[in-house]
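Only one protein chain is missing; all other protein chains are in place.
After this line comes subunit A, so read on.
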Amino acid sequence: MMTTKVQLLTETAIMSALAIVFNYLVLFQMPQGGSVSLTFVPIILLSLKYGLLTGSISGLITGVISLVFGGYFLNPIQVLFDYILAFALIGLAGIFSAQFKKALKQKQSKKAGFTVIMGGLVGGIFSLISHFLAGIFFYQSFAPEGQPVWLYSLVYNSSYVIPDTILAIIIVLILINRIPSFFIKS
């Protein structure tokens, strides 16, 4: 019983480390120019496997460590939204954890796929909202008055959060068919 708890701790740590690695490892450039990363994948995997709390903690740690590795503090609220909440909220994918595991156990791959898509979307959207707010708080203190700050923030942040989310959903969908054993607690 104790082993599983310690393993939950080490798994959370290793998956967070993987998310940080993906944060720096640019896999490929999108045709339009932006780069795509797999940062969301380990956090979504962990959220689906162990639920909301574990997923959020993993996201939180990913955010804190990215900050420690040389993130940008511009003001405290921006840090809170950009590094702490944006990553922790990806863990919201975990609210579909129970349904996901039930579907996986009963080999209903369509239903499992549906929960992955829903989880990924919820995580991605809330992460985007957090980055979006961070952008507003950042530009509020730097942009001239009367500029559509929210528009800059929305355009800039969705340019990488949306591709990352879609990529993560596709990858996780492929993974649940290829290595279903990964999602079953040992």
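Just so it is clear, contacts are C-beta pairs under 8 Å (C-beta built on N, C-alpha and C of every residue); 3 or more make two chains touch, one makes a residue touch a chain; residues count from 1.
Operating definition for what follows: contacts and distances are computed from a predicted model.
Peer 1: If you had to name the missing chain as UniProt does, which of "Protein-methionine-sulfoxide reductase catalytic subunit MsrP", "Pyruvate dehydrogenase E1 component subunit alpha", "ABC superfamily ATP binding cassette transporter, membrane protein" or "Cytochrome bd menaquinol oxidase subunit II" would it be?
Peer 2: "ABC superfamily ATP binding cassette transporter, membrane protein"
Peer 1: Which listed residue (A:Leu38, A:Leu85 or A:Val161) would be found touching the missing chain in the intact complex?
Peer 2: Considering the complete complex, A:Leu38 is the one touching the chain left out.
Peer 1: In the whole complex, what residues of subunit A lie against the chain that is missing from view?
Peer 2: Residues of subunit A in contact with the hidden chain: 2-3, 5-7, 9-18, 20-21, 24-25, 27-29, 31, 38, 41, 45, 57, 61-62, 64-65, 68-76, 139, 141-147, 167, 170-171, 174-175, 178-179, 182, 186.
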